[in-house]
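Left out: one protein chain. Kept in place: all the others.
So, chain A:
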Amino acid sequence: MVVKQTVNIDSCKALTRENMATNRAASKRKLEKVEQNGKNNALTAQNGAEESDEEDYLQTISDVDSSDQEGDQSGSDESEGELENIDEDNTEDSSDADSEEGENESDDGEEEDDSDVEEEDENEEENDSEDKSDLEWESDASSEDDAENLLKNVKKVTKTKVKSQDSTLATESNESASEEHLDPSKSINSKDSKDSNVQGTSKDEYESGDTSDEEDIRNTVGNIPMNWYDEYPHLGYDWDGKPIMKPKTGDTLDFFLKRMEDPNFFRTVKDPQTGQDVVLSDRDVELIKRLQSGQIPDAAFDDTAPWVEYFTSDVMKTPLRKFPEHKRSFLPSKSEAAKVSKYVHALKMGWMKTRSELAEEQRKKREKNFYMLWGADDNSVEEMRRIENHLPAPKRHLPGHAESYNPPAEYLLDKEELRQWKKCQETPWKRKIHFVPQKYKSLREVPSYPRYIRERFLRCLDLYMCPRALKMKLMIEPEDLVPKLPSPRDLQPFPTTMSMVYEGHTDMVRCITVDPKGQFMISGSDDLTIKVWEVSTGRCLRTINVGGVVRSVCWCPNQALSIVAVAADRKLLLINPGVGDSLVIAKTDLLLKEEPEDSSVIPERVKAAVQWEQAKDEEWASGIRVVINHFKEIKQVTWHGRGDYFATVMPEGIHRSVVIHQLSKRRSQVPFSRSKGLVQCVLFHPVQPMLFVATQRNIRVYDLLKQEMVKKLSTLSRWVSSMAIHPGGDNLLVGTYDRKMMWFDLDLSTSPYQTLRLHGTAVRGVAYHKRYPLFASGSDDRSVIVSHGMVYNDLLKNPLIVPLKRLQYHEPNNDFGIFDVIFHPTQPWVFSAGSDKTIRLYS
């Protein structure tokens, strides 16, 4: 057996030698040998192949291998049945090897192993001297000696193992396993390592002093997580590209048995690269133990050896160097300072961040952001409030004389007071003082205060319950709420004082009108007369009896005619006042003297309502030229801007309450077939053919050409009294009996642009000035209020309305105050007709 082994070894040697020679011919020859010598040789050959990088050769070997393997497989199949329960932990390869040499005695196996080890050593030797082109036999011989030494060692080890092993289980497999663990990294070289000769070599690995290249590279998958192969039956690929199959894993029973029976179980670990079990050597175990116990792994290291201080901290008397230190070594480096300042600046500006800041940022980024939904965004507000709006703690009630230990006598309670005090037992808050003042001779005699704790507690409560909010007192002056308006001083001229009183009427003056030039004024009164006044002097020039209560007068705007329309009860009189241009007066008389031929048929509906009539002689003498009889009382008469048409209003006329008359043709028409309400007043648009009809609550705007309603203005008031239209025609002023005055911007909306509640009582008259931006209103409170009402040409600019002056000069007469207001056509003067029988002029 021994001989055989040596032969084996020799053959190995020979092989190795040939290996080194890397001669193709030799390799061929060797191949032949391998074939002769069987698997053992083949393995060696492969070993050699590993060392040399000759592909061709490798190829051949692998070919051989594969053929061998097949043979092996067949062989192993036969023997498996016998060996199954013996070598469970072994890999397939080893099991194959076992199966082939299972019958061999353990000694034999050992010998084989030894030889393997030796051979490996040789290999190692050769590896070391790889660079050398030639290998000498001498060196080989020396290595042979080494190998033999080693062999002995191994033998010794194995023998001891064998002794300890159970006889039945002391198989080669166990041995191989025990040898495997000697070097886990080099446990098994190939799957067909039947003789597992490599395992023995691990011992030499560290001795050879080179470990870095000796990593287990049987598995070629590289440094990857091995769990990638969890799902596969193999563990990776060997150098030949063949999958490395996972070793069989036993079930729990096997595991248990092994744990119970295998004395090396505790030092058996699994190699993740190959999946095989590796039994750690004693040295490894010891190393691990040392590591675990926190000792220095190297047992040989003497950690208690005396410390040799190579460089001392002591300043030596003579410098180490001959020359003195350079000056700059004492000075701080300028470039470094510049760099540092640069960094500091960058840090300050936030361009650069310290590691802690970056970490903080990272942390913040990772963290979820939470937002204060109900709280303030930042606490600084609250913090600042504590400083700025400091809330002082509630003050303590200062002790008075009653609290004194020696109060004056008047503070001491007498009997009655004491009884009173005690009566309030249930309602202590009703007591004047919450304690009974008591007198002591000296402070020393004052007993401890029984309510002390209680009072302290209450004080604490006071502090705790003190409202933490400042009571904000909002002081709003009423003036602040009023929009800023220009000062009346800047809006001059406007009437500021009464300048003239026109006295003469014997009853209330209901209506006034001023001639287009502004020289004369006509007033109509309840004393059944109209009076013609000279504006500048207050002189009454004429008085014309009209035989009825004059409710409305209106001067014809046509300056070529001298006509005033006077509404006296049911009659409308066209009167030539006889003032002004005598030529015009004469012409007017001439014009009105003759009734024009009227061929048109007047509808019955109109005829019933209105009849034109030439003035009788006595009437003519008094200035009346034409009489238009109406069927109801006329409340208002108004001229169209041209002076040919005029409209009369009879509020009781129901469906025929508005009549439009044409002077030139002496014709009348009733424009509205159905009344929409009680018509209060009507008004012609100054430039467009439009008619404003005010009922009690609404104002309707009719287009006279198209004969349709254009607009309906809602006043939101109960009873409209009067209307005035701005000379521009886009703004309407409406006075109502419910004390309001409304300014409508017709372009803006159908509801009032502004509602003025300036008067305390019903507004009876409103008027616009023709030239100045003024409007005025007269009411039953006997006051005229003059306001500035600027209308801008810019359509985007709303009218500016500023109440300017209240003029209250009329004397109280009855419940009425002012009936009518009208502006002078050219001057900033306003007239008011009052119930005190006077007309007043304000300038």
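Observations, loosely collected:
Methods note: a residue touches a chain if its C-beta (ideal position, glycine included) is under 8 Å from a C-beta of that chain, and two chains touch if they have at least 3 such contacts; residues count from 1.
Assume contacts and distances are computed from a predicted model.
Going by its UniProt record, the hidden chain of the complex is named "Ribosome biogenesis protein WDR12 homolog" among "Gamma-tubulin complex component", "General transcription factor IIH subunit", "Ribosome biogenesis protein WDR12 homolog" or "DNA-directed RNA polymerase II subunit RPB3". Residue A:D581 is the one among A:E361, A:E403, A:D581 or A:E811 that touches the chain missing from this view. Contact with the omitted chain, checked across A:P408, A:P493 or A:G760, is made by A:P493.
Interface note for the absent chain: among A:T537, A:N629, A:S664 or A:Q754, the touching residue is A:T537.
For the chain missing from the display, the contacting residue among A:R386, A:H401, A:R451 or A:K517 is A:K517, taking the whole complex into account. With the whole complex as reference, residues 492-493, 499-500, 517-519, 534, 536-539, 541, 579-583, 826-827, 829, 843 of chain A touch the missing chain.
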